[in-house]
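Okay, so here's the structure we're looking at.
We show some of the complex, not the whole, and keep each chain where it was.
Chain lettering (A, B and C) follows the sequence in which the chains are written, and residue indices restart at 1 in each chain.
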Amino acid sequence: MTTAALQDISALADFGIEVPSWAYGNSGTRFKVFSTPGVPRTPFEKVADAAEVNRVTGAAPRVSLHIPWDYVDDFGKLAAFAADSGVALGAVNSNVFQDDDYKLGSLTNSDPRIRAKAVAHHLECIDVMRATGSKVLKLWLPDGTNYAGQDSIRARQDRLAESLQEIYAGLDDDHRLLIEYKFFEPYFYTTDIPDWGTSLLHCLALGDKAQVVLDTGHHAPGTNIEFIVTQLIRQNKLGAFDFNSRNYADDDLIVGAADPFQLFRIMHEIVSAGAHLPESGINFMLDQCHNIEPKIPGQIRSIMNVQEATAKALLVDAVALDEAQLGGDVLGAHAVLMDAYNTDVRGLLGDLRESKGIDRDPVAAYARSGYAERIESERIGGNQASWGA
Amino acid sequence: MTTAALQDISALADFGIEVPSWAYGNSGTRFKVFSTPGVPRTPFEKVADAAEVNRVTGAAPRVSLHIPWDYVDDFGKLAAFAADSGVALGAVNSNVFQDDDYKLGSLTNSDPRIRAKAVAHHLECIDVMRATGSKVLKLWLPDGTNYAGQDSIRARQDRLAESLQEIYAGLDDDHRLLIEYKFFEPYFYTTDIPDWGTSLLHCLALGDKAQVVLDTGHHAPGTNIEFIVTQLIRQNKLGAFDFNSRNYADDDLIVGAADPFQLFRIMHEIVSAGAHLPESGINFMLDQCHNIEPKIPGQIRSIMNVQEATAKALLVDAVALDEAQLGGDVLGAHAVLMDAYNTDVRGLLGDLRESKGIDRDPVAAYARSGYAERIESERIGGNQASWGA
Amino acid sequence: MTTAALQDISALADFGIEVPSWAYGNSGTRFKVFSTPGVPRTPFEKVADAAEVNRVTGAAPRVSLHIPWDYVDDFGKLAAFAADSGVALGAVNSNVFQDDDYKLGSLTNSDPRIRAKAVAHHLECIDVMRATGSKVLKLWLPDGTNYAGQDSIRARQDRLAESLQEIYAGLDDDHRLLIEYKFFEPYFYTTDIPDWGTSLLHCLALGDKAQVVLDTGHHAPGTNIEFIVTQLIRQNKLGAFDFNSRNYADDDLIVGAADPFQLFRIMHEIVSAGAHLPESGINFMLDQCHNIEPKIPGQIRSIMNVQEATAKALLVDAVALDEAQLGGDVLGAHAVLMDAYNTDVRGLLGDLRESKGIDRDPVAAYARSGYAERIESERIGGNQASWGA
C-alpha cells in the first residue's frame, strides 16, 4: 500500500483542463431551466467566470466558445479580455441545432440549401478561430431521425461526408476539426454520428486534421469507455475529451460525480500512453450542465475531480502492474491498480497547488473570495445566458 | 393461420383512448422546441384539435388537461365547449416541475413551505376536477436529486408519504388519485418514484382510491413491461396507461412506432384479463411529444396503432393458446400468439370504422378535411401553446 | 395499403440462410444444459438435421461447421454426405474458448506460446476449409478480462493485430476471414473485440479478404443495429450476419422472436442496398441456442422469420418512400415503411414455396414427416452433441 506514495504527481503541474463558456449560463431539461442569481449575461462575463475558476484551481487555462451563443462584434477584444484575465480562448464550438431550418437535419439534410447553410456556419466559425487564435473547431452533430423510414440512413451518411469535406477544405493548415459522436438525443431513432466508429470513419476519410471527440456521457449503457480511449489513441485519432458524468443518458453531471472509478480508469489509460502530456495535443475539456448547483463551484469541483483521478493514475506502479499482467496474476494486477485508486491524493494535490502559489483548497478559496456575492449583486438586469441565447 | 380471422374485434367499438391537451402544443428537447404553424394558443383550441382527432378516429372520446397549462377562468365553459365538440374533459394532470420553488423537489422538498405549496396545487387541481366533472387526478412526480448525498433518500420518501396523505384526504368519494412512476429525468441520480414498486407502495398506504399509472416510456432498458401490467392488474392497482414509445430514454414518440410487438404483448395481457372492457376502469391515455411531425396526424396515427395492437390481441386464439401453454408446447404456444400478431388487421378495423359511420382511413379523412389548412390560416398571432405556458 | 401487394417477392426464391451445426446439439446457460431426445451424436447427424430443415424450407442450403466440435477424420466424406443430403458445408468456425490454455486469452494472450497455439488452430481450420471446399473462416474472439488492471488493453490490441496477420497470411486467394464482435461475455470487464469499430479497424489493417460479422445479439442495450448494417455496407465490409434475437444480453433466441420489427428494419437496409442478392457475397447465417424448444422446429421457425421480414422489406414501395423522405414528410415516409411491415406476407410465402415444389407450411410439413419420431427412436446411446464436445 505504500509503493504509490513514493511516486510523484508533478506531471499534473502542466495539466490544464479547458472549460466551456456555456457552463456558466443557465441550463436545464426539457421540463425547466432554473435561473440562478449572478449568471453571466455576456460572453465577457462568462470569460470572467472562467478566469475565476482558473484563478482558484490553477488548472483551467482556456475557455471554449460556442457560436452563436458567444458571438461578439469584436473577437479580438474578447481574446484580449481573456488574456488580461489570465486565460486563453479555446475551441470554437458550432451550433446546428437551434435554427428552425435544422428540424430534419443540418449537414445531413436532404435539402441542399440547408446543408449549404450549415456548412457556411462552420466556415463562419473558422473565421472566429482566426479572430481569436483558436486552432480547434469542434463539431457535435445533433442530426438524426425519430421514426423508422423517416429518412434514408445511407443517404444521410453520404450527404454528411460531402458536407464535412467542404468544412474541412476551409481549415487553415494549423487547424484541427474535432468530430464528436453521441448515442442519442435530440433525436430518438437514428443519430447520424452515434458512435466512435462512425466518427472515426469520417475522420479517416477527411485527413490528418480531423480527429474524434470523446464525450464521456455519449455512450450506450455499459460501454467500456477506457477501451475506446485506448483504441483511439492507438489510431492517433483522439483529439479531445468532453468530460462530464452520467447515470442514465447524457446527464451532463459533474465529471467524476457518478462514477469516480470510471474516471480513474480513463485517466489510467491516458497516463499509460503518455497522453496527459501537453505534446499529445489532446484537448481535455469539460462539457457539463449545472442545472441545480451553483455553476462556478460546480466547475471548480469538476477540475478537482479530474485532477484527483489523474493524480491516482500517476501513482499507479507501472512496473509492478506490468509484471503482474505479464505473469497472469489476475488479482495481483488488479490490486496494483486499486492500490493507487484507494490512495487519498488530496494532500498531494494541496501540496502541488501550494507549490504554484494557489490555495490548497480551491472550494474554500472561492467561497472566501467574495466573487459569488459580487456577481450576484452586480449582474442585475439583462438576459442571463442560457442555451437559448 | 386462419383461426384468428374467425374471431371478432367488436370489443374495439367501445374502446376509447384519452388524448392529452399538451400533445397539440409545441414540444421539444432541451436543445430546441421547434414551432409548427396552426398550433393552438388556448385550451379551447387544444380541445378543438382533440375533437378533430375523435371525429376521424371515433376512438378518442376524452381529452386530459394539464394545470396550469390549461387553466381557464371558467372550466364549466371549457367542459361545455368540449361536449359541443363531441368529447369530454378527462384526467386532470398536476404540474410541480415549472416553479423555481421546486428546484430541489416539491412534495419531497425539505422545506415545509414548499411541500405545502405543492400539496395546495393538487387541492386546486381537485377543484378543477369538480368544475370539469373529471374523476381522475394524475400525479407525475418529477422530484429527484442529481448528486449522491444531495438529500436523504429516506427522508424524501417519508415526506412524500405525508404529502400524498394530505392530497388523498382532499379527494371526493368518486375521485381517484393515479400515481405515475418514472425511471429518470428531469433528475439524474435518484428519482423519488422511480419504479412500479415504489408507486404501488404509496398507493397501498393511501387506500383504494389510489392506483398506479404505467407510462410505457418510463422504465429501465430491457424492462418487461407486460409483466408489470399483469402484476398490477393482479393487485387491482393498474389505474391508467400513458402510451408512447421509446428507443432510449423517455423519448415520447408515437406509441407503437418503436416496438409494435411490445405494444401487442401489452394489449394481449390487457385483453387476456378483460381489462380492455370499460368496466375495468383503466384509463388508456396517450402521452407523447410530436417534436418534428405534425401533431394532429401524430395523434391519429397513435390511436390507430393502439387499435391495431388491440385488434390483434383480440384475435389471439385463447383456447389454442391455453392448450399449448398447459401442454408445455413452447413453440406451439408462441406460434398461436404470433399468428395473431402477423395478421393484417387493417381491413377489419376499416370495417369497424365504417360500421360506426366513420371513414375507413382516418389519416386520409383528416388530410381531405381541410382542418390543417384552416388552423394554419386562422391561428395567426398569439402565443403557441407549449410546455412553457 | 395496397401498393405493397402489387410488388413481388420473387427475389426470395434465391435467398438462402446458412444454418449452424451446433444449433442441433444441446445448449443452455451456465446453470443447466437440458438434454433433448433425438439430438445428434455426430457431425453427420447434425448435417442430416440441417438437411431436413432445408428440405422443408427450401431456404437453408448450407451448414456451418465448428472446429473442433465437428472434427471428423475425413472431411471429404462429410462434404459428400452433405451433398447427397442436398446441402453444402459452409463457413468454418474456430474455437478458442474451451481449452484451459485460453483462460486469460487466446490471440491476445501475453504468453507467445498460447498465441501461437491459437493461431495454429486457425491454420488448421483453413485446412478444414480446403478439405470441405468452404471459402469462409469465421472468427469470434472470446478474449477479454474480468477486472480493471488485469491486463493491458493496449498490449492486447497489439498482440491481436499481430496474431490476425499470421492467420490472414494463411488464407488462400479465394478465402475470406470474417471477424465477429461482441459486447461482452464470456468476460465481463473488457472484451478485445467489443464493437463494430474495433472489428472494422482490424479488417482494414488486414486487407480485402477480411470483413466484419454482425451478430444481432452482440450489442449494447439500445444500439441501432440497422445503422451499423448500413455503415458496414457503405464500407463494403459487411461479410456476414449471425442472426438470433435477444431481450437482455446475448440471449441467442430465435431470430425475430424478441423484436420482429427490428429484423424487418435490418432487412429493409439490406434490400435497399441490394445486399440480399447472391452477388453481394454476404453470408446470412443463424447462430442460436434452442435451450428449451425442439431444435429442428426452432431452426425452421427462424428461417421463416427471416423470410417474412425479407418479404416485407421487398414490399416496401421504394419510390413512394424516396419521395416522402426527400419531401421531409416525416409521418408519410414512416407510413410507407409501416405499410409493408403491417402486411401479412404468409400467403405470398406459401405461394413461393409451392412454386418451388415445397409445402406451403414448413412447420406442418416437418410435423407430418415423422422425422422427429425417427431420430428420437434411432439416436439412442452415444453422447449427444453439445457445446462441450
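To be clear about the criterion, contacts are C-beta pairs under 8 Å (C-beta built on N, C-alpha and C of every residue); 3 or more make two chains touch, one makes a residue touch a chain.
Every value quoted in this text rests on a predicted model; they were computed, and no experiment measured them.
Counting every copy of the one repeated chain, the full complex in this structure comes to 4, with 3 of them shown.
Note that in this section only the chains that are shown with their structure count from here on.
By C-beta contact pairs, the most connected chain pair is A-C. Note on chain placement: the centre of chain A and the centre of chain B lie 38 Å apart, centres being C-alpha means. Shared interface positions of chain C, defined as residues touching 2 or more other chains, are 221-222, 224, 261, 330-331, 334-335. Within the complex formed with chain C, the chain B residues making contact are 1, 221-222, 224, 247-248, 257, 259-261, 292-294, 297-298, 301, 308, 330-331, 334-335, 341-344, 346, 363.
Interface residues of chain C facing chain A in the complex, by the touch rule stated above, are 104, 110-111, 146-155, 157-158, 183-184, 189-191, 194-198, 200-201, 219-224, 226-227, 230-231, 233-235, 261, 265, 268-269, 272-273, 321-322, 325-326, 328, 330-331, 333-338.
The part of chain A that touches chain B in the complex is made up of residues 27-35, 97-98, 100, 102-104, 142, 146-148, 183-186, 188-189, 221, 246-249, 251, 253-254, 257-258, 291-293, 387.
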